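Here the structure comes first, spelled out in structure tokens, and everything after it is commentary.
Yeah, one chain of the complex is gone here, protein chain that is, but the others are all in their spots.
Moving on, here comes chain A:
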Amino acid sequence: MLKIWSMKKEQQKAENAEGAGGKKKKITAAQLRVQKDLSELSLGSTMRTIFADADDILNFVLEIKPDEGVYHGGLFTFTFNMDQNYPHEPPKVRCQQKIYHPNIDLEGKVCLNILREDWKPVLNLNAVIVGLQFLFLEPNASDPLNKEAAEDLRSSRENFRRNVRTSMTGGSIRGTSYDRVMFNRA
């Protein structure tokens, strides 16, 4: 053990640092990583974050207002939750509105590969946010969570577009009513 310690002393000398002081209130690895991720987010003009408690950065809401595509004019919010296992485990992401979308089910679960089977610790929150944004621009009929919406998209893009508009204004499609998500621009 003494030999190990003398190596430590030498390493420390090389770094030219002084001894550490008190020993309380350490920041967890997950918090550290989220702080890093947040400072590198690129939100652009269509997204913003909402923190209910600024001290709790492991939980926040992301607001997306697509500025093009079939979901243009809508306002969608997603809850983000990271636990102490982040980034080993992916963030948990849920849509807070009941929406008509091939890749989002009525409970708000999202089918995005990097949120589940393709997540890796080298990915970050920015990758997830870019992925969500992409889902609104290019809904994907081949990986459906809402089967009916996916079939509509596959069979007729025009019909799908009409259904999206109906659902976004709070209408119902085949007996399922959707949340109104239109926002009024100032």
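The rule is simple: a contact is a pair of C-beta atoms (placed from the backbone, for glycine too) under 8 Å apart; a residue touches a chain by one contact, two chains touch by 3 or more; residues count from 1.
The rule we apply is simple: contacts and distances are computed from a predicted model.
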{"item": "Among \"V-type proton ATPase subunit F\", \"NEDD8-activating enzyme E1 catalytic subunit\", \"Mitotic-spindle organizing protein 1B-like\" or \"alpha-L-fucosidase\", the UniProt name of the subunit that does not appear here", "value": "\"NEDD8-activating enzyme E1 catalytic subunit\""}
{"item": "Listed residues A:Arg33, A:Lys98 or A:Arg180, member touching the removed chain", "value": "A:Arg33"}
{"item": "Hidden partner interface residues of chain A, rising order", "value": "1-5, 7-9, 11-12, 17-29, 31-33, 35-36, 38-41, 43, 48-51, 54-57, 84-85, 87-88, 103, 105, 107, 109-111, 113, 116-117, 119-122, 143-145, 147, 150"}
